[in-house]
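The structure appears below as structure tokens.
All protein chains but one are shown at their positions in the complex.
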Amino acid sequence: MTIKDKIAVQIDDLTVAYNYKPVLWDIDLAIPEGVLMAIVGPNGAGKSTLIKSILDIIKPIAGSVQIYGKAYKKQRSLVAYVPQKGSVDWDFPTTALDVVMMGTYGSLGWIKRPGQKQKKAALEALEKVGMLAFKNRQISQLSGGQQQRIFLARALVQNASIYFMDEPFQGVDATTEKAIINILKELRKAGKTVIVVHHDLQTVPEYFDWVTFLNVKKIATGPVKDIFNDDNLTKTYGINYKVSIQQ
Amino acid sequence: MSSAQIEIQLIASLVAIACAIPGTFLVLRKMALITDAISHSILPGIVIGFFITHDLSSPLLIIMAAASGVLTVVLVEFIQKTGLVKEDTAIGLVFPALFSIGIILIAKNANDVHLDVDAVLLGELAFAPFDRLNVGDTDLGPKSLWIIGSILIITLSLLIAFFKELKISTFDAGLASALGLSPVVMHYGLMTVSSITTVGAFDAVGAILVIALMIAPAAIAYLLTNDLKKMLVLAILFGVGSAIAGYWVAHILDASISGSMTTVLGLLFLLVYLFAPERGLFSVLYRQRQQRIEVLLLTFLLHLRNHKEEEERHVKHLNEHINWQKVRSKSVLDLAIKNNMITIDSDIVSLTKKGKKFTTKALDYIITNKNSEIENMKDRFFLFRG
Partner (left out) sequence: MNLQEYIELVFNDYTLRTITLGTAVLGAICGMLGSFAVLRKQSLLGDAISHAALPGIAIAFLIIETKNSSIFLLGALVSGLIGTFWIRGITQKTHLKSDTALGLILSLFFGFGMLLLTYIQKMPNANQAGLESYLFGQAATLLESDVWLMVIVTGISLIVLLLFWKELKLLLFDADYTKTLGFNTKFLDILITSFIVIAIVLGLQTVGVVLMSAMLLAPAAAARQWTNNLAVMVVLAAIFGTFSGIFGTAISASQNNLSTGPVIVLVAGVFVLFSFIFSPGRGLLFREIRFRKNRNDLQLHKTLSFMYNIAKTHEDVSHPHAIRILNNFQGFTRKSLQKLEDKDYIKIQGNMWSMTKEGYYTAANLYNQLIKEDE
């Protein structure tokens, strides 16, 4: 892979603290356009926090984030977000289609209601994730994998350039995992940048082309084939980590 | 002080102690609101008990009321288990329904029931000394003194007998059941004691203000200590103190005794909430401010350590790159210089030897997630705190 010249996300000196307890320290990170990147690290390494502070959900105490050279607030429309599945109440009275429609709310802005155009986009996204047949299902009646697909569809509707996903493979079945990764690879092919908080180290070389090791500090970042090695894994996870890398 | 006044204060103090003990455990177990539910829903129990005995201080009344208190807990837990509504909604549905039944029962039988809803809810401590317990011709003192006294003795002996079990099951439910202590028995035991106490207290302070006497002293104590024994003692002291102070406030204002007691508790809570040494609002805000600037300092020092190149270490860079306001960066720089962590040479900032040592140590702790160590380290390295 060639080094990409255009930078999608530029993070400088980012420091985040929860209740003034440090979570992320002095992170410098440049994510090139068009990569499919995994963020890996042990529990409590600050992976979700990194994504949330890029998206301005958490206020950092120092540092700056730029999306295509401008502050996030000006570039919202370029960014889509898939939160952790456990972060919402799935017993909420709403249907799959309705959740996917929420992806269009950002572009609609205040007060304006979604119309036919938005509905069409939502149906297309549902089709893409293979959930069209379930569009009128109450969301609590969906399986974990189906709920994750709905979340992905909601992000797809946003039609963004950069996708942030917080553990999209957590608690999903094998079929869904395949389906999701295929969609992510398609997105990359279309020139989009996809950033995924990931847990399963075994699948990193198979799924991703770019990786960031994170444990409170940034340990390493770059192409999977160059930096996904025992040395960086040990530095990140603290113990002598061995992973068989199939390449 | 007349003997009636002394008796009123004695009753109020005993009620406060009897409430503070279960209250402490309820606050620690995050079940404070169940007292809200119990104190309302014992009403139908009291009313039915009264229909049977026609005597407000009959023991049967207490048993019936305690039973309806436990029934509330069972109903709430049943609704929670069905998953049809969220947990707190279950509480909010059960007690108003039972309370309404109680009110309607009273209203429908108003002619032959001398039970006043106001009295049940608000209590009237002032009349307590007039209802006396007589055996033969001997006057043994006010009835309610005997009732609340017996409840207190039962509560105290249960507390002493099961203190260890209560402590373990409160702080570590998993360990408790591993040791063979049934969490269910503990739970319902506590619920029963709470119900009985609520009933015993109702004619003194009224059902609603029992909640205040259960929760507030315990919550105030919890803001001051983490130690269970100290918390119990403090809760009792606060309860008794505000009971007596409340009596005199009521005396002066010629207002409801229970209302005054709660108001004193409220003022006490406000004071502790604002000024408690470790957990009060002011010390929390002060500590947050201090930690805030110290975290910024640490951030800044680590940044210096990570970047050898001069342009990253320029004073101006603080504002531009780290994205800090001028005032903030100045105070951080000042603190760093005061602590001999950095030197500034023609606007280029460098770490001193001490600064380097500090950041190396800090980094170790951060990466191994030993955040608490950083506080100790700050004590060792800092001459001036933020």
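The chains carry the letters A and B, assigned in the order they are written, with residues numbered from 1 in each.
Keep this in mind: a contact is a pair of C-beta atoms (placed from the backbone, for glycine too) under 8 Å apart; a residue touches a chain by one contact, two chains touch by 3 or more.
Bear in mind that the values here come from a model prediction, so they are computed numbers and not experimental data.
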For the chain not depicted, the shown chains it touches: A, B
Option from B:I21, B:I147 or B:A216 whose C-beta touches the chain left out: B:A216
Residue among B:T89, B:S157, B:S182 or B:N376 that touches the chain left out of view: B:T89
Residues of subunit A (touch criterion as defined above) contacting the omitted chain: 52, 55-57, 73, 76, 79, 81, 83, 87-89, 92-95, 99, 102, 105-106, 108-114, 138, 143, 145-146, 173, 175-176
Interface residues of subunit B (partner: the chain not displayed): 27, 30-33, 35-36, 40, 79, 82, 84-86, 88-89, 91-93, 96-97, 99-101, 103-104, 107-108, 110, 117-118, 121-122, 208-209, 211-212, 214-216, 218-219, 222-223, 249-250, 253-256, 258-263, 265-266, 269, 273, 279, 281, 284-285
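By our rule, only the chains that are shown with their structure count from here on.
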Distance from the mean Cα position of subunit B to that of subunit A, given in whole angstrom: 40
Partner subunit B, residues of subunit A touching it in the complex: 12-13, 15, 17, 19-22, 25-26, 28, 44, 61-64, 91, 215-217, 238
Complex contacts: residues of subunit B adjacent to subunit A: 83, 288, 291-292, 295-296, 298-300, 302-303, 306, 321-324, 363, 366-369, 371, 374
